[in-house]
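Mind looking over this structure? Questions follow.
A single protein chain has been removed from this complex, and every other one stays in its place.
Order of writing sets the labels: A and B. Residues in every chain begin at 1.
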Amino acid sequence: MMSSKQMKLSQVNEWDVIKQSTVYKLKVYNHIFYSLFIYQLIGFLFVINSTSGTGMSMGSLIINLEYKTAHALFYITLIWLIISSAQLGLKQSRSLMSGVVTNNKTHCFSNGLLILLMSVIGAVTIVLLSMTAELFLYLFNTPYSTDFSINYFLELLSAFLYLLLAGNLAYFITNLVMRLKLIAYLFLFILFISSLIPEISPITYFYYFLFKEMNIFLFIIKISLLIVLLFIGSLAITRQMEVER
Amino acid sequence: MNEIKVDHVTKKYGKKVVLNDLNITLNYPSITGLIGRNGSGKTTLLNMLIGYKKPSSGVIKVFGENPFDSLFVSTNTLFVDDRMQIPNTLNLNEILIEMGRFYPNWDEQLASKLFNYFDLPPNSLHQNLSKGKKSIFNMIVGLSAYAYFTVFDEPMTGMDEAVRKDMYRALLKNYLEKPRIMIISSHHLKEVEYLLENLILLDEGSIVFDGDIEAFRNYAVGLTGKVGKLEKWAETKDLLYHERVAIDDAYVVIKNNVSQAELDLYSQKQSPVETRDLLIYLTNKRRGVIDDVFKTDEIESSK
Partner (left out) sequence: MIFLGLSIVITLLVILSVVLLMKRTFLIKGKKSSSTVYKILGGYVVILCAGAILSLILVEPENVMDELTEVPFDEGEFFEYNLDYLNSIENSLVYETEFPVKNVNLTETINNHDEFETIILRKEENDDLVEIAYYEAPIYLINYREKKRYRMPLELSDHKQMEMNLTDSELVWTNHTKREYDFLIYTPSIFVQQFIEQKNKESFDDIDIDANFSTLLIRVPSSMSIDEDEFIVIEE
């Protein structure tokens, strides 16, 4: 009788838990993807109404050139991603998972997966929405010009990588502030002081390191390296975190 | 390696010692009560057994592993209390489904039946429930998960009498269905007593009693007798409590490690001590009784 009731300890597969945690968080944090929709709608408004213009005149002839760009869309999506990624790094996020099967490693990995998913969706919606904005503007404006030679795949890749970097950076910094407050403040202080002198400012180096990189393959390698380093950093920080509910 | 071992574990918060050199072993299967006053360190101990916090010194082994940050321990463990993290963006039904995905022994049918029995609204959010209903839901999760190591910390908060009765019964049946390692931490010793096999009494971070429930019930004996004779003798034994019941009579409680002959000699009447009272006596030893607060006033006024 006893043997049929005997309970056995269950073995667990880390990867299964990571997948399960990611799906769980997608359901619990569904407001993240709902807010993307709202943010981008606002971004769309910005894009079609923002104007910078120049004028040319030639005798009695006046040419008004109106410039519109899709940059606002990217920046708004970037803000969305940063806020959402930071939310994942908060203590509440970890304590939420204490109700189910988890440990710090699976929690961090599933957050990384979430940030990856957000970056993919963010990049895809940016590119698609910028094209839709183009259609919208085209239907209401003639004459019209755009960059017809644009490589959309490159666009997608570049946006995705920048978003992923920003997301991991936000997650890393949030973890740093949560756990190693002193180091975080020290880091920010040093950054602030050094940025007053552009020559030695790390921000300037970062700018030239990434934003001025012209070779695509080098760029991919550089940014991927940064992303991986940041993620490993986050993993290391959260390793020994206690759970506070 | 199916047991839980606490080995010389101490927990400090800064200079304050919350748990002092604890040594505990929990075997499979067992249902243990963790009893203690507020601030005795119960919750801290439980947090460490589950793996939420680390001990300052000492070793904890749950199923042979350090429970802190252990995925293996997390899969086979469930902590049910009023701070249980239930998300507020899923309704109760959805939460049960999600729990089922995580816990390998989840019993969907049981969860569903209990859910209907206690009349919980499936589409409601956890945060919108009354305190009692929240506790009911948490208990349903705790029972349906059939986690190898399940901890209940004040699980019946907010429940009315009738529901509590049902819940205790459900808990017992659940345990008998699949015996595992269970810890129940509660203030209501009287209610929970009949479920327990073992008892651990914690007071100010140290273990005062660790043994089976029968031993606890027989731990002390209550004696009534003449003041002079009884009190003097009782003071030489392990005295837990004394009280003047009349001008000449005293009631004392001593540890039950004295021969029957001696008991008969010094006391007129012997009675068992209720566990509820024993709990108070064991933890009040250093604090005195409330009457002491008023004693000095009497002496002052009589002068």
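In the analysis below, a contact is a pair of C-beta atoms (placed from the backbone, for glycine too) under 8 Å apart; a residue touches a chain by one contact, two chains touch by 3 or more.
Being a predicted model, the structure only gives us computed values, none of them experimental.
In the complete complex, the hidden chain is touched by one of A:36, A:82, A:96 or A:243, namely A:36. Only one of A:18, A:159, A:176 or A:237 touches the chain withheld from this view, namely A:159.
From the options A:132, A:224 or A:240, the residue with contact to the chain not on display is A:132. Touching the omitted chain from subunit A are residues 26-28, 30-31, 33-34, 36-37, 41, 44-45, 48-49, 51, 56-71, 73-74, 121, 124-151, 154-155, 158-159, 162, 211-216, 219.
Assume only the chains that are shown with their structure count from here on.
On the side of subunit B, the complex with subunit A involves touching residues 2, 28-29, 47, 51-54, 63, 69-72, 74-76, 79, 83-87, 89-90, 94, 98-99, 101-105, 146, 148, 177-180.
Interface residues of subunit A facing subunit B in the complex, by the touch rule stated above, are 5, 7, 9-12, 14, 17, 20, 23-24, 27-31, 95-106, 239-240, 242-245.
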